[in-house]
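The other protein chains are all here in position, but one chain of the complex has been omitted.
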Amino acid sequence: MNISQLHAFYKVIRGRAIALITPLSPEDCCAQSMMEASPAKWHLAHTTWFFETFILERAEARFRPYNSVFRELFNSYYNGIGNQYPRPHRGLLTRPSLEEVLAYRATVDQRVLDLLDRGMLNPDQCALITLGLHHEQQHQELLLTDIKHLLSFNPLAPSYTEAQSVVDRESPPLEWLAYSAGLIEIGHNGKGFCFDNELPRHLVYLPDYQLASRLVTNGEYLDFIEDGGYDNPLFWLADGWDWRQRQGRAHPLYWRWMDDAWFEFTLSGLRPLSRHLPVVHVSYYETDAYARWAEARLPSEAEWEHAAQLLPVTGHFADSEIFHPSTPQGDGLMQCFGDTWEWTQSNYSPYPGYRICAGAVGEYNGKFMVNQYVLRGGSCVTPPDQVRASYRNFFPTDACWQFSGIRLARDAN
Amino acid sequence: MNISQLHAFYKVIRGRAIALITPLSPEDCCAQSMMEASPAKWHLAHTTWFFETFILERAEARFRPYNSVFRELFNSYYNGIGNQYPRPHRGLLTRPSLEEVLAYRATVDQRVLDLLDRGMLNPDQCALITLGLHHEQQHQELLLTDIKHLLSFNPLAPSYTEAQSVVDRESPPLEWLAYSAGLIEIGHNGKGFCFDNELPRHLVYLPDYQLASRLVTNGEYLDFIEDGGYDNPLFWLADGWDWRQRQGRAHPLYWRWMDDAWFEFTLSGLRPLSRHLPVVHVSYYETDAYARWAEARLPSEAEWEHAAQLLPVTGHFADSEIFHPSTPQGDGLMQCFGDTWEWTQSNYSPYPGYRICAGAVGEYNGKFMVNQYVLRGGSCVTPPDQVRASYRNFFPTDACWQFSGIRLARDAN
Amino acid sequence: MNISQLHAFYKVIRGRAIALITPLSPEDCCAQSMMEASPAKWHLAHTTWFFETFILERAEARFRPYNSVFRELFNSYYNGIGNQYPRPHRGLLTRPSLEEVLAYRATVDQRVLDLLDRGMLNPDQCALITLGLHHEQQHQELLLTDIKHLLSFNPLAPSYTEAQSVVDRESPPLEWLAYSAGLIEIGHNGKGFCFDNELPRHLVYLPDYQLASRLVTNGEYLDFIEDGGYDNPLFWLADGWDWRQRQGRAHPLYWRWMDDAWFEFTLSGLRPLSRHLPVVHVSYYETDAYARWAEARLPSEAEWEHAAQLLPVTGHFADSEIFHPSTPQGDGLMQCFGDTWEWTQSNYSPYPGYRICAGAVGEYNGKFMVNQYVLRGGSCVTPPDQVRASYRNFFPTDACWQFSGIRLARDAN
Partner (left out) sequence: MNISQLHAFYKVIRGRAIALITPLSPEDCCAQSMMEASPAKWHLAHTTWFFETFILERAEARFRPYNSVFRELFNSYYNGIGNQYPRPHRGLLTRPSLEEVLAYRATVDQRVLDLLDRGMLNPDQCALITLGLHHEQQHQELLLTDIKHLLSFNPLAPSYTEAQSVVDRESPPLEWLAYSAGLIEIGHNGKGFCFDNELPRHLVYLPDYQLASRLVTNGEYLDFIEDGGYDNPLFWLADGWDWRQRQGRAHPLYWRWMDDAWFEFTLSGLRPLSRHLPVVHVSYYETDAYARWAEARLPSEAEWEHAAQLLPVTGHFADSEIFHPSTPQGDGLMQCFGDTWEWTQSNYSPYPGYRICAGAVGEYNGKFMVNQYVLRGGSCVTPPDQVRASYRNFFPTDACWQFSGIRLARDAN
């Protein structure tokens, strides 16, 4: 990307965040529904802090912090930068107000673009801007998942956005697509942006395997429930069964049983549950239990990436402004990109030869490589520029508030 | 009170809440800093719910709820009325917005006053309105204590109100005032409003005792700290020592040690700690430990009330708009009313012959009469009409976020 | 008591502990079922530590500790003496063995008696021996309550002792005995031993009141259960309802519903529940809820003591070797002493003029005077010499593992 392309990319990406909060009140943007989620306002400020800290502070001759307290307030987890405001208290930051945070964004944006336009940034700094814009997109997705989580606590069942028509019709039948054994390559192939955790591209040996042609639907998942899936420990990992017992969980996170029918809380409020749509907001534990019940298993991330890397990165993403997964159409391997993130059976760990980035952004990925599992492919709330076949998302096994769904795999017969 | 007096009283009291939130943003009004505190918006809505539920629903011929979900959202703890929205989640109620809650208030107020003016309310219902207005005042005080707690989490140390001059000069010396043994009476004497927990007025035998002439100051409390008060378990109740160890507490809740000096977080931001001002925001445990160190004890509520009941109910209350305690002047028993609540050694329990109110408001007081201790006299954030000599406030032994201070007592020599 | 009487008293009391553990294995004596309970072996060692620390260490010319580690291991809570081994880990002390602890007891006993016989102890030290023997008796009672709690976790439902016939027949009808208002005295009257918390004797004004003639029975408590007592929050204190919900409690601690009938776990194993026997092992919360359901209340400790102080201290105590409460006989105020401890509505607090003992034993009582409630009268596992009309036992409101039962009171009509 040259400078004017980067300038344009910066404006597009940063502008989307402002559009995303349009339907929200200052109160909506301030509240935090659990430690793992952050207020929308915090997302807006933190991504700005990233540019202030990693670009302005290093490139501006007479840098002065916008507000010296922000350095701590909006640092997420960079121990190399200094202290961080306690994560569970982010919802208590009623000041600065949303308006002040938007002013902070505007100022930092102007100063970044000014440096860029005046040719004051070296290639490494331009690369950091690109990283910052991908980071921004990750937070734009989280802003939506976190708002959904927050609104789900409200008995008024508020809508984030007016209902739009999800594609909701009979799904094509689930078919098994076969892939042959061999020594294959995964990891980013060197063209365009990627995160450090997608590198290096490396060899992996895969045996014969099969992937389901589409995501599991609500209807199929209901069959699992009605067959006693949540009541039979033999379907569950031991940890998963503990989780299910402790939480009293008997259905996906946002399902509601009301007046003798299933409903689903969505970003457009409560909707009757459709059997055709993909099941979404399931934990790794639920995904694994469903797969065992279905006499299948989850794909490894290598299997998934091997199959996905020849497909175009198209699908139902956030730019559709329909923030709920939909029914696929077509044939072959469908819904790989968009609709829902797909749990894999792969633990999030470094690729052979992985090197953590030097410097302050070295805390971006590597330090989270334990006790989390990889999800692939993006979802209906993922910005369209964010995802690649090699993109690795990761969450703990009990996480449900992301738009996570189920792709089955199995060994060759 | 006749109807027009009640009408006027209603308007004054309800109006004060609106004044109290003037310095606050919608975000400030929505956040909740701990389970025991509530958002300002919730206080505004809950007190309105009280009038809607206990007055309108019973007295309006064609009553329709303002919003049927509010019945649950803004019910605090009345099991007789139905379910309650979970207390720790009140800060997640970003909807209804502050604006909507103010509209709810306006509508209910209009309907209550309309019923009142049209003579549609019987004396019991008028009494319930009076109860509701005292309830409102209690929540106005909590609104301030809860906002202070919330803002204290913010490293920006925001002010609720612009600084006004607290009276801060040398205190008169602490003197011991003697009271003689005898069979005395406590409890409300029958004139004017009181809560059920102040009744019945009854006989208590008191031995000779002495009360300190004024509240303990920050300077005196600092002497306790500097004498190792927080490090010597022999000053502490066993439970108190556990609390102090578990919390790592070594000073009152809102004190801050910065740049080699003590500061105090107030509703006007961080202020250098004044040795002259009363110590405030101490727990029962700290109060008891201080008293043991000072070779004194806490007063019983009967001792306190016996001494206070002949004094006029005047002092530094919330109408001063100085939301911080101040130095007393004069002589005799000073600061009995206002400045800080005063912990007593008395467990909150029913008076002999106590009867719980009949009907739905019976849950107001009686069910809390266990594992809490009585505080007396009101504070600088208490509305001036709220307190009487017989008024009983009550909190658990670890509570610090109220404006609670220390009055010493001792046995006669 | 002269020296030879004290010698004899020492031998009798200390000997009882050895008899109490006769039915127990070394494993039984080592395990700890919750933080609040202690292993039998620990009780044996701690009471010995008391004599070693407070008598031998001060009175022996060439004192050497039996084992210097025991000073910490068997110190319960005396901060004045030094560190304490963490209370929740007492069950991990598999060493010293039971045999070693018995040897420790024998050695310390011999040395104490030797000092006593040789006239080496001054009156204060003799008084400390007497205190130590009352302390020993308290721990002998706890040894039984703690063993019952431990065995209750075992699906084999083991017996501590072979079944003996509890007196189990129809109870006399519950009658209300009236007491007149007046200025009365409570507290120890100066004859014989008492703990510091029973002093000073002091005046209390009581209004007219009534006490139930006997304890509440299992049958009466079953009526409460069958009337939905555990399901109606309006019977409960708010804290009590929280406790009941959190614990899922729906009956007294040791009741078991098996094969369509109620059983009760006793120190003689599982027994069919008798409607005639007193209900036992109820918390303050359950006691209070039952009383509200029964349109009565709990007595205050002053009411109880005023009524009890003219009765002889006789009843069903541990010397009967029937470790379960029984049906009363006779008339007037029955079961005041023995059978079950009786919850009072009185918070455990210092009497007017109370002074904590000087010196190391000053931590015995005073520091626990917060957030606990007073029980009176002793139980079927209380040694017969332990209790007086002025004796104050105390436990938190959720404690059930003591032999605690229900005596009702009410205001005069």
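Per-chain numbering from 1; labels A, B and C assigned in written order.
By definition in this document, contacts are C-beta pairs under 8 Å (C-beta built on N, C-alpha and C of every residue); 3 or more make two chains touch, one makes a residue touch a chain.
All of these numbers come straight from a predicted model, not from anything done at the bench.
Considering the intact complex, the chain excluded from display touches A, C. Looking at A:240, A:328 or A:378, the residue that reaches the missing chain in the full complex is A:240. One of A:288, A:342 or A:385 touches the chain omitted from the figure, and that residue is A:288.
By the touch rule set out above, subunit A reaches the unshown chain at residues 77, 79-80, 183, 202-207, 209, 233-234, 236-241, 284-285, 288, 297, 345-347, 349-350, 352-353, 362-363, 367-371, 397, 411. With the whole complex as reference, residues 25-31, 33, 69, 72-73, 85, 89, 91-98, 150-151, 153-156, 158 of subunit C touch the missing chain.
Operating definition for what follows: only the chains that are shown with their structure count from here on.
Chain nearest the geometric middle of the protein is B, using mean C-alpha positions.
Farthest chain from subunit A (centres taken as the mean of C-alpha atoms): C. The distance from the centre of subunit B to the centre of subunit C, with each centre set as the mean of the Cα atoms, comes to 38 Å. Averaged C-alpha coordinates put the centre of subunit A at 58 Å from the centre of subunit C. For subunit C, no residue reaches two or more other chains under the stated contact definition.
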